[in-house]
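As you look at this complex, bear in mind that one protein chain is not there, while each of the others sits in place.
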Amino acid sequence: MNASHLLSVLVFLPMGGSLALLLLRGDDHTWIRRLALAVSLAEFILSLWLIRAFDSSEPSYQLEEARKWISSPPINYHLGIDGISLFLVILTTLLTPIAILASWKSINERVKGFFVCLLVLEAGVIGVFVSLDLFLFFLFWEIMLIPMYFLIGIWGHERRIYAAIKFVLYTMFGSILMLVGILWLFNKTGSFDLPAIQAALQSGRVVFSQNVELLLFGAFFLAFAIKVPLFPLHTWLPDAHTEAPTAGSIMLAGVLLKMGTYGMLRFCLPLFPAAAHKLAPAIAVLAIIGILYGALVSLVQTDLKRLVAYSSVSHLGFVVLGIFAFNATAAQGALYQMLNHGISTGALFMLVGMLYDRRHTHEINEFGGLATPMPVLAAFFLFVSLSSLGLPLLNGFVGEFLILNGTYQQHGRWAVIAAVGVIFSALYLLWAYQRTFFGEVTLDKNRALPDASGRERSLLWAMAAIILFMGVASPLITSRTESSVRQVFDQMKHSDNPQPVYAQRNALPAVHADSPAQAHAQEAQGR
Amino acid sequence: MTTLLFFALAAIAVAGAVSLILQKHPIHSALSLIVVMVALAGLYLLLGAEFISAVQIIVYAGAIMVLFIFVIMLLNAGEEERTNFSKMAAYVGLPLAAILGAGLVYWVAHEGSNAPGVPLAESATRPLAMLLFQDYLFPFELTSILILVAILGAVVLAQREKGEE
Amino acid sequence: MFPSHQDMMRLAPEIVLCVAGILIMVIEPFAGRARRRVVDVMAALGAAAALAAVVFPMRNAGLAFSDLLRVDSFSVFVHAIIGTVALLAVLAAPSYLDREGLPHGEFYALVLFAAAGMGVLASAQDLITAFVGLEINSIASYILASYRRDSPRSNEAALKYFLLGSFATAFFLYGVALIYGASGTTVLPRIDAGTIQPTLLALGLALLFVGLAFKVAAAPFQLWTPDVYEGAPAPVTALLSTGPKAAAFALLLRTYMTVEHAGSLWFWAIYISAVVTMFVGNLTALVQTSVKRMLAYSSIAHAGYILVAFAAHSELGTAAVLFYLAAYALMKLGAFTALSWLSGPGERHMELDDYAGLASQRPVAAACFSLFLLSLLGLPVTAGFLGKFYIFNAALKSNLIWLTVLLAINSVIGAYYYLRVIVAMYMRPPKRSFPPERVPAGIAAVLTLAAAGTLFLGLYPNYVIDFANRAALLLK
Amino acid sequence: MVPFSYYVVLSAVLFGLGVIGFLFKRNIITMFMSIELMLNAVNLAFVAFSRALGQLQGQVFVFFVIVVAAAEAAVGLAIVILIARNRKSLNIERVDLLKL
Partner (left out) sequence: MYVLNYLWIIPALPLLGAAINGIFGRRWPRAVTHSVALGATGLSFAAAAEIFREFHLLAPSSIPWVKTYFTWIAAGSFRADYSLQVDQLTMVMLLVVTGVGFLIHIYSTGYMAHEGGYARFFSYLNLFMFFMLTLVLAANYLVMFVGWEGVGLCSYLLIGFYFLRKSATNAGNKAFWVNRIGDFGFLLAMFLMFRTFGSLDFGHVLPSAASWPAEASGQFGTMTWIALLLFMGACGKSAQIPLYVWLPDAMEGPTPVSALIHAATMVTAGVYMVARSHVLFLHSPVAMLVVAVIGCATALFAATIGLVQNDIKKVLAYSTVSQLGYMFLACGVGAFSAGIFHLMTHAFFKGLLFLAAGSVIHAMGGQQDMRHMGGLRKKIPWTYWTMMFGALAIAGIPVFAGFFSKDEILSAAYLSPYGGSLLWAVGILTALLTSFYMFRLMFLTFHGGARYDEHETHVHESPKDMLVPLAVLAVLSLIGGWLAAPALWGGKDHFAGFLAPVFSAATSATDAVGGAAESAGSIERQLMAVAIAAGLIGLLVAWWMYIKRTELPEKLAESMKAPYRLLEGRYFVDELYAATIVKPLVWISRRVLWQSVDERMIDGTVNGVADAARHTGEKVRHAESGNTRSYAAWIVVGAVAFVSLLLWRAVK
């Protein structure tokens, strides 16, 4: 078997799954759930095949599929992945079954629609990550709005409608301008095909004037910045998260936000390097504000889910900072942090959802002392919080470290200020944890809450295992993303890319190579 | 002579039109309109369009206006009410309508004054018929459909509640 | 001079429509109440035949009837839209007419005649011929608007439509008169050459534009639209908001693209009108509580979008207009048809709240309706998206960047009110019970066809857009 | 011989009066009559231009306009009757069920 149509299969399997779901009887909840889970698991297993089929030494797109689609203007059905998208696809396929399992018991109304939405969402998100045609990209980008809209609007909480509409309008505002940008780009380059456009830009066949490039960059960036969301475009996020059902939050935080940062890495940097360079300081400032601001605002939230939502603003700030530091290390870190955030925040939302299932509230005041009735849940919550606050050996640290380290090499001051966010993240997470789980049980109705069920435990174990795995064995992932990320920056090379400081200084010790300490060290390493 | 006649007919036509606007009772308005039409028929004659002139009298003044008067009588319409709910029409619409009219007059006069007038053949009716039934056969046939639709419409709209028997 | 065989071929759709209309009028009295279905079927067959008859003009493009008509890909394209609209309108009607106790035969005849009028409008290149076509269509429309004779709203809609329509027609006519005076002809391609008085021509073109802008509901001539669309019976609204609009746009476009003076003079008028139309339509739709009226306002907004493509004044723009018209016809017709069925007897349930919880009781209907709404909103995979996409493309190609951005902003405003309906249908608890489970076959067919068409155009637009491109080339 | 432009000017005056009449009148039938006045103005313009251009087309157009006017009158008056029957009023300002 070869993997030549693997990407298409990945995109359309969930679609097919959702169609199959539609054929089931609406009140047959058990089989609806089972089928949805089966489809998403099959999808996950198939996506793992990507890792095998992927050649990590090859920086450009792989497993490409290209078909003519729309004749005028020339639009192709063009799929492909590279190191940047590879793991984002897998993250998506991983989080979908988890989201399905997380809502196994908590969704009892209009079950069919719910799982259909989840699967369509999955297909849309995967489509975004694997599209190499700008039109196709945009298509998937918009398509996934609808299932998310329904997920929030139908199965959400009290203010769900406000949140759902806000989410869609916010996103749509950005994306419609991106469509304008895409078309403008098409008018300049005559193609929607990303590799073709990249080639045209690389070869200098197409050159933008500075203003045009800035506008184009802006059109793309705005859409992505809203999705990320970058301060001050973030206010849809807390509402969307607070009101969304657990699975919605998991998918929203886990993968949807990544579409924004993915877009920056995929489009903004390679296509408009000069504009990116010009605007990077401003963007970095926003990212840093986001990091600190998000953290501080989370600190004072009274709603657990809102807190996690604001923490996303902070975390994604790191990612944006990493991308716009123009340093391969930082960008790798950013990519890694995208995955981390997907896992950790996804898991946090799942945990908050489990609390919600028991108590139907997210208010921290309504909890307190929960570690006594539910020690297992408390333990996992702590574990995930620690991953989120960047404890070494857990996934969050690797990403944050790489981002900050990489950024520091380029722009010391940015990294120093951003690193303060590391302190704050400990503040809000542990404080919230304390208020939720520690102390005596404050409300009687919390006294007899059941601890994690078998299903919940297995989910939590899975997440914990991934968190640990990603914290310990990061090269398994970074080695595959390396060459693609590097290529992004190679493509930007023609613009200024300052030489890292250490590369100049490194020469210094070599002068004293015969000094005893040096020899000593070399010997030690040699062994 | 024709000049005098023109001004006389034009004055009648304008007077009729103004009267149409100023009359309170619809019947008076309708009669004013008939005056305008007749005056126009005269003008058509002056322009050498005898056929049109005849049609104007027969169809327009005769048939259409009779229909109007018939309806007015049928509905027993009285004097116009003095309601004025629409500030828009009164304060914006009317002045602008006047401006529009004046503008048209100005530009039409401005443009048309130097254009040559072309004398017409003795009797235009025959060539007119040729034109109508050859070059403009298609729209002419189309008018049959138009009239069909109108008839259908009148039937549909004015018939007594028969559909619900 | 008798019309040649070729002429007849080029006129096939109109002929079929008229013949079918007349046949129905003839047969209806004999069919009686018992065999009313015969009339239904005849009407459907007639409309279908007319749609099929589009093939003839397609194969026999050229001028017809002493150059009064110009049958080309462009007119064929518009004919196809009109034929589809007529077919769908006819298919959707029977259950509605039954429900409201309205006569069938006349309705079909009027629809078919109106369609014939639209067809003439689409292929006319002579303004007088177009005028006659326009009037056939308009008069039929006035009658259809008041087809629910007992309903004061229906009457009122008809009256407003009639009065304002005639008023606008007078402008149109005076424009034609002035154009004739300025150029000595009313045949579009000859106007430029014949013009001896450019200012008079400008005057004429301005008045012509007023008349046509009224028909397509462009601001500030759009005010009749909501009242008429709201008051008219829903299937009629479906027809009115799609067919005549497409036909009027066709004439407007033909004039705009054929007459160079029009091309240069109208640009700013269209530009301004496009902006105002979009904003007025969307902003007002925002605050509507009646779904029907909201959709009426939305059709104003869509007219604005189409005008943006006009402003591009290019082949791309023409193709975009055509594609959008097709897409728009499908989705709007679908939406109004769904509405006509769901609103219940007497169209009592038109308020947004009446649609609360629809999805839980009529999932398929809600899904269809949502699809149309999403397409109107311009979401990918639907025809509406590609339509907007082509408009964007055309406008950008002509460097109308600000217009494009304004259109973009408007799409977002528009999203709000379309989503509100979806919110009601899916996210709120039901407040009433909906019409019986059994969907009338006609309605089902229309919804299916429209939905399928919407998706098809959204996913695989090649045939249509290629055709539109060809049509645009010919028109130039 | 009067210059044909006088006729056109007259037609413009009548057209303007028609517009004013339409806006000024409240009785539906009179409003309709104003439209007829406008159409008459159009006719006059056609005939005048026809004369000026030395063509007969203009007169043919008048013929069409008259036919259309007749058809409109038939349908329009039918609608008026419907309104009068349902509303017991011919005042256009009382016909405002549909608004906003």
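Note that the chains are named A, B, C and D in the order they appear, and that numbering of residues resets to 1 at the start of each chain.
Everything that follows uses one rule, which is that contacts are C-beta pairs under 8 Å (C-beta built on N, C-alpha and C of every residue); 3 or more make two chains touch, one makes a residue touch a chain.
As the structure is a prediction and not an experimental result, all values here were calculated from the model.
Engineer: Looking at the whole complex, which of C:104, C:160 or C:302 touches the chain that is not displayed?
Structural biologist: The single option touching the absent chain is C:160.
Engineer: In the whole complex, not just what's shown, which of A:84, A:98, A:338 or A:371 touches the removed chain?
Structural biologist: A:371
Engineer: Write down which of B:12, B:27, B:89 or B:151 is the residue touching the left-out chain.
Structural biologist: Of the listed residues, the one touching the omitted chain is B:89.
Engineer: Among A:3, A:53, A:430 or A:449, which residue is in contact with the omitted chain in the full complex?
Structural biologist: Reading the full complex, the residue touching the unseen chain is A:430.
Engineer: Sort through A:386, A:459 or A:492 and give me the one touching the missing partner chain.
Structural biologist: The single option touching the absent chain is A:386.
Engineer: Using the document's contact rule, name the residues of subunit D that touch the chain not shown here.
Structural biologist: 19, 22-23, 26, 92-93, 95-100
Engineer: What residue numbers in subunit A mark contact with the hidden partner chain?
Structural biologist: These residues touch the chain not displayed: 166, 169-170, 232, 234-236, 293, 296-297, 299-301, 327-333, 336, 369, 371-372, 375, 379, 386, 391-393, 397-398, 401-402, 404-406, 408-409, 412, 415-416, 419-420, 422-423, 426-427, 430-431, 434, 437-440, 472, 474-475, 478-479, 482, 485-486, 500-503, 505-506, 508-509, 511-512, 515, 517-518, 520-521, 523-525, 527.
Engineer: On subunit C, where is the contact patch with the chain that was removed from view?
Structural biologist: Answer for subunit C: residues 159-160, 163-164, 167-168, 171, 198-199, 201-203, 205-207, 209-210, 213-214, 219-221, 223-224, 226-227, 264-266, 268-269, 272, 279-280, 282-287, 413, 416 touch the chain left out.
Heads up, the rule we're going with is that only the chains that are shown with their structure count from here on.
Engineer: Whole-Å distance, subunit C centre to subunit D centre, using C-alpha means?
Structural biologist: Those two chain centres are 26 Å apart.
Engineer: Which integer distance in Å separates the CA centroid of subunit B from that of subunit D?
Structural biologist: Their C-alpha centroids are separated by 5 Å.
Engineer: From the C-alpha centre of subunit A to that of subunit B, how far is it in Å?
Structural biologist: Using C-alpha averages as centres, the distance is 71 Å.
Engineer: Please set out, as single numbers or ranges, the residues of subunit A touching at least two other chains.
Structural biologist: If we look for residues of subunit A contacting two or more partner chains, we find none.
Engineer: If I count partner chains per residue in subunit C, which residues reach a count of at least 2?
Structural biologist: Within subunit C, residues 128, 132, 135, 139, 142-143, 146, 149-150, 178, 181 contact more than one other chain.
Engineer: Can you name the residues of subunit B that touch subunit D in the complex?
Structural biologist: Touch list, subunit B to subunit D: 2-3, 6, 10, 13-14, 17-18, 20-21, 26, 29-30, 33, 36-37, 40, 43-44, 46-49, 51-52, 55-56, 59-60, 63-64, 67-68, 71-72, 74-75, 77, 80-81, 83-86, 89, 93-94, 97-98, 100-102, 104-105, 108-109, 111-113, 115-120, 124, 127-128, 131-132, 135-136, 139-140, 143, 146-147, 149-151, 153-154, 157-158.
Engineer: Can you list the residues on subunit B that touch subunit C in the complex?
Structural biologist: Interface residues on subunit B, with respect to subunit C: 104, 107-108, 110-112, 115, 134-139, 142-143, 145-146, 148-150, 152-153, 155-157, 161, 163-164.
Engineer: Inside the complex, what are the residues of subunit C that reach subunit B?
Structural biologist: Contact set of subunit C toward subunit B: 1, 3, 18, 21-22, 25, 64-66, 68-69, 101-103, 106, 109-110, 113-114, 116-117, 120, 126, 128-129, 132-133, 135-136, 139-140, 142-143, 146-147, 149-150, 178, 181-182, 196-197, 199-200, 203.
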